[in-house]
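What you see is the complex with one protein chain gone and the rest in place.
Let's turn to chain A:
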Amino acid sequence: MDILVQTLADGLVIGAFYSLIALGYTMVFGIIKLLNFAHGDLYMLGAFVGYTLLSVLGKDSSGAGLMGILIVLLLAMVIVGVIGMGIERVAYRPLLLAPRLSILITAIGVSLFLENGSMIIWGAQYQVYPLQFSHDGISLLGAKITYVQIGLVLISALLMLSLHLFINRSLYGKAMRAIALDQTACHLMGIHVHKVIGLTFFIGASLAAGAGTMAGAYYGTVNFMMGFIIGLKAFTAAVLGGLVAFRARCWAGCCSG
């Protein structure tokens, strides 16, 4: 029993990361029908940007307090979000009308570029995150669940909930769904389609980066290849959850955890 609960609890944390990544992945797929192979690398980039920001804060950043960590998380999400938008602008937009294969190959190229670029900047070896989480926690049915685990799952859930509300309630969220259905009709409605696609990349990239920073802190080490495997897993979660249904995606993410 305790092993089952322990596995479930640990799985829930990892599943939350996968869900965040898969959400952005499927948003991008939905809006421009692109399997963005570089998506997992944005997760890796998020982990490294978080790593650098925390290092700047100082070696004893565990003393930076909860506030400091949250700010680093937000900053990493914004920075990588802007990078994601830039990637769309530079690499994908010129190819939107080209055959699907050329944009797919470009996505692989972007992925390699991000991996090698990160290797040059941060090195090829594993880096230790400048942040040690406490192992305090509660006992539940014989399993140990740390406060950190609870916090990470809560933050992930909050991000997913915000996204859910944004997509369903806001005009830009509705425009995203409309572009997925009929791009030409959106042009005719006066929707600035490219801007909305850019926004989608921003959100997708920042969710992946949020997962990356949290995962980096949770596992304690980061590496330039960490996005590769997770990209494949996000793909699996996305396919499991169907490339459309939102809630299904969250659950599928948790299950693959």
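The rule is short, and it goes like this: a residue touches a chain if its C-beta (ideal position, glycine included) is under 8 Å from a C-beta of that chain, and two chains touch if they have at least 3 such contacts; residues count from 1.
Methods note: contacts and distances are computed from a predicted model.
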Absent chain [UniProt protein name; select from "ABC transporter ATP-binding protein", "Probable septum site-determining protein MinC", "tRNA uridine 5-carboxymethylaminomethyl modification enzyme MnmG" or "Carbon-monoxide dehydrogenase small subunit"]: "ABC transporter ATP-binding protein"
Of A:Leu165, A:Leu181 or A:Ile229, the residue in touch with the unshown chain: A:Leu181
Given A:Ile191, A:Ala209 or A:Ala234, the one touching the chain that is not displayed: A:Ile191
Footprint left on chain A by the chain that the document does not show: 171, 174-175, 177-178, 181-182, 184-193
